[in-house]
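One protein chain is absent from this view; the other protein chains keep their places.
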Amino acid sequence: MKIDLNCDMGESFGRYTIGNDEAMMPYITSANIACGSHAGDPMVMDRTVALAARYGVGVGAHPSFPDLQGFGRRPLTLSPAEIENYILYQLGALAAFARAHGVPLVHVKAHGALANMAAVDPGLAEAIAKGVARFSKELIVVCLAGSAMIEPTEAVGLRVAREAYADRVYEPDGTLQSRKIPGSVIEEPEKAAAQVVRLVRDGVIVAHTGQEIGVQADTICVHGDTPTAIPIAQTIRKKLEEASVEVKPLGSFL
Amino acid sequence: MKIDLNCDMGESFGRYTIGNDEAMMPYITSANIACGSHAGDPMVMDRTVALAARYGVGVGAHPSFPDLQGFGRRPLTLSPAEIENYILYQLGALAAFARAHGVPLVHVKAHGALANMAAVDPGLAEAIAKGVARFSKELIVVCLAGSAMIEPTEAVGLRVAREAYADRVYEPDGTLQSRKIPGSVIEEPEKAAAQVVRLVRDGVIVAHTGQEIGVQADTICVHGDTPTAIPIAQTIRKKLEEASVEVKPLGSFL
Amino acid sequence: MKIDLNCDMGESFGRYTIGNDEAMMPYITSANIACGSHAGDPMVMDRTVALAARYGVGVGAHPSFPDLQGFGRRPLTLSPAEIENYILYQLGALAAFARAHGVPLVHVKAHGALANMAAVDPGLAEAIAKGVARFSKELIVVCLAGSAMIEPTEAVGLRVAREAYADRVYEPDGTLQSRKIPGSVIEEPEKAAAQVVRLVRDGVIVAHTGQEIGVQADTICVHGDTPTAIPIAQTIRKKLEEASVEVKPLGSFL
Partner (left out) sequence: MKIDLNCDMGESFGRYTIGNDEAMMPYITSANIACGSHAGDPMVMDRTVALAARYGVGVGAHPSFPDLQGFGRRPLTLSPAEIENYILYQLGALAAFARAHGVPLVHVKAHGALANMAAVDPGLAEAIAKGVARFSKELIVVCLAGSAMIEPTEAVGLRVAREAYADRVYEPDGTLQSRKIPGSVIEEPEKAAAQVVRLVRDGVIVAHTGQEIGVQADTICVHGDTPTAIPIAQTIRKKLEEASVEVKPLGSFL
């Protein structure tokens, strides 16, 4: 049994800070690093890649729509060619910092509205995958487990890492409960860790209705920008190790 | 006798067009391609690298200050670390398109105010060179012939291509006559070509005073955004070939 | 019989030029001036307002989505509060230049994807109208004649100017023929002028099927960025005057 723990990182910008990247690094195995489109700038990218390299955390790109003011969370309609080129641009920019720090670029995880839209739009997912493939067919693409993003990504010849959430409540159909519903984000470390351990050991997530859903996951997303982010990550990591689950970077087993 | 002809390219942005890149391609051997900071965007970069690849023109990065509204021509004070990281970011972004089109990134030429300031500020030149070296020590850095940019660039371990101008009038001390002086930009194709042929054959440029200046150049900058750009480039190329000068990309002889 | 002729203006940016604003000024009566979101910058806004003031052309704001790279033509999903505030910001910025040049801000015309979406989405139209009303209830809002934008705009207490196109082919249902269909943009000055004169005199546009459509218009949009823009504007103006139609700014009759 093995699993990767990924976290969005490098989302600060100029004098603005989001998250507590250094404090999260000891608990995760993959960092999805913002590429200057929804967040991040060249200084933040340099610092964040340096941190990941120091902690042995796998470096991935976290590309998004070009929308700093909306933090990449506002749906934007782009042509497939625009998507491909925006992805290529952002991957290249981040890869330069990985190269400068002597570590490989391992994976790609789309951010915000781009990821949400690609999870249900195979054409968009294909455009993202083509952008990634134009950069390198060695990259692993993180896709929401069970989503419509997986098939087009594999069709382009890329490896997929299926992702589940530690701190989100699931609907019986395997989708995430809307953030607008109170309680849809799990804040108690023990509860989040229990969801992860159950998922990794049994391939099961328990929906808010009590129903068990089969979910195959290669990586678990933990958040770095909530008040309880550090204790949640810490507890998940500890409980996984107690359950004899190997926590290791995507690149080492996919 | 051999020389490279370089031209700034890919300076369009979104719906805005500058230059006539495709028409210039047959006459030049190196393209300095904007990286999205003073000009260029992912779609323009993709198109421009594709064009250069098709014409066998060497692909180089043309990084600048982050100032689209000022076209990178307004002096900005940045720390050496900021310079390094901005350079690294832009090189990476452009290199991704080179990779996607199966061609190498060969050279780097700083743009506008960044280049003008680095020509007289060794500390700034060093920061640029360090940013380039962090990406790759194989890259060639284009520096104004005789400028203060050369020494710090070589000290970092990078190859330098010394650059002279086809269409600019020189002062007796080897600097360029200010653009504010009428006639400082040569618009007649024959006159520009004569300056280039004399320079390549004899290592000499004739200043506006009539004085001969010794200039060693590896590459000649031709402009793509003036009304007479195409006939000038065409005439230079023809006259060089008539003078048995080999016109070839920097990467093939430096 | 009277009509206003409006044209999008001030869409240059930094070193980039679009349109030929000065050449169009003699033929139009209202200028929709970009506010720095899809196009325009403070220098361009200053120049364009100065031009309009000099020619006695009515100054209007041409607000858009915040998307310079996409020229405001890419659909973006924003909340009503975001729309209101973006509108307010852009109106205020342009109004400052009008004030500096001693002319009033007369009208507002949404640009690109924002306008296209508002023409069919009353909620979006209402958010735009609320943003305008927060600035001033004296402003006139230009709306596509017959569109869903009119009712919510009037409900907010604003005057509406109904707009028709000189150079676009109409469908029998009163919508514009898609630009993707060859021939959907009228390039012959005489033909465009005939469409306008017929519309103003008889309240009728002839669709490409030959069917007559009733259209009430207060203002006609002419384009400034096509190769035949100037002769089209010139011919429309001339034919209208020959037909004894008064061509005058919106603010003088609405």
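Just a few scattered comments:
The letters A, B and C name the chains in turn, as written, and every chain counts its residues from 1.
Here is the rule we go by: a residue touches a chain if its C-beta (ideal position, glycine included) is under 8 Å from a C-beta of that chain, and two chains touch if they have at least 3 such contacts.
None of these values were measured; they are calculated from a predicted model.
Taking every chain of the complex into account, the omitted one touches A, B, C.
Of the candidate positions C:92, C:123 or C:172, contact with the hidden chain is made by C:92.
Only one residue in the set A:14, A:210 or A:227 touches the chain that does not appear here, and it is A:14. Looking at chain B, the residues touching the absent chain are 66-67, 69-70, 74-78, 113. Contact residues of chain A toward the unshown chain are 13-18, 41, 68-71, 73.
Of the residues in chain C, those that touch the hidden partner chain are 36, 42-43, 45-46, 81-82, 85-86, 88-97, 99-100, 134-136.
The rule is simple: only the chains that are shown with their structure count from here on.
Averaged Cα coordinates give chain A a centre that lies 40 Å from the centre of chain B. A separation of 44 Å divides the Cα centre of chain A from that of chain C. Multi-chain contact residues of chain A (touching two or more other chains): none found.
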